[in-house]
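The block that comes next holds subunit A.
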Amino acid sequence: MSVEFKPEVVAFCCRHCAYAAADLAGGGRQAYPSAIKIVELPCTGRMDVVNVLHAFESGADGVLVAGCLSGKCHYIKGNLYARQRVNYLKALLDEIGLESERLRMVNISAAMGIRFAELANEHVECVRKLGPNPLRSAAKQGVAA
Partner candidate 1 sequence: MSQDHALAVPGAAPVAAQGTLKTASNLERVLSQGRFAVTAELGPPRGCDAAPVRKKAQILKGWVDAANVTDNQAAVVRMSSIATGLLMIGEGLEPIIQMTCRDRNRLAMQSDLLGAAAHGVHNLLCLSGDHQSKGDHPGAKNVHDIDSIQLVAMVRAMRDENRYQNGKDIPGGGPRIFIGAAENPFADPAAMRPYRMRKKALAGADFIQTQLVYDVPRFREFMKKAVDLGVHKQLAILAGVGPLKSPGMARHLRQNVPGMSVPEVFDARMEAAVKGIDTEDKQARTRAWREEGKRICVELIQEIREIEGVAGVHIMAIEWEEAVPEIVKASGLRSSAAG
Partner candidate 2 sequence: MIVAESKPLEAISAMLQRYEKVLAVGCGTCVTVCFAGGRKEVATLAASLRMKRGIEGKPLEVAEAFVQRQCEWEYIEPLAEQVKKYDAVLSLGCGVGVQTLAERFPGTRVLPALNTLFMGLPTEAGVWEERCQACGACVLDKTGGICPVSRCAKQLFNGPCGGSQNGVCEVDKSVPCAWHMIWERADALGMTDALMEIEPPKNWASSRDGGLRRMVRDDLRTPTEDGGNE
């Protein structure tokens, strides 16, 4: 276990803001951790509780949900529903025994490439401190799901 821990973080990104922001960050050579795996969604309102649980069950060390700024959702309230689901999930993660800090929701706009990179780095750093997802080895062995 002397190998340095490189957290794997899944980012559920809304197409209208965060996904574009991530693109902008990449295009602008703004560094954000390569460990972040981006899942493009039409809206964070599409993000299901089960999607996030499966990400953690499959060994993700952290999950970032990135949606539009409050009041700017293309589908009016999708980002607000996502926020409620994230709150529900955080409570559930605590019950499960996984630190709820591994899950975070952020709100940004398509123009905020730098901010996206900052937030992604922040979350990866937070997860690094928490250590690996205890389910990771089990997931690798194919025990779960």
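The rule is simple: a residue touches a chain if its C-beta (ideal position, glycine included) is under 8 Å from a C-beta of that chain, and two chains touch if they have at least 3 such contacts; residues count from 1.
A word on the picks: all candidates are chains of the complex that A comes from, given by their letters.
These numbers were taken from a predicted model, which means no experiment stands behind them.
Q: Using the definition of touch given at the top, pick which of 1 or 2 touches subunit A in this complex.
A: Spelled out: of the options 1 or 2, subunit A touches 2.
Q: Spell out the part of subunit A that touches candidate 2 in their complex, as residue ranges.
A: Subunit A residues touching candidate 2: 48-50, 53-54, 56-57, 92, 95-98, 134-135, 138, 143-145.
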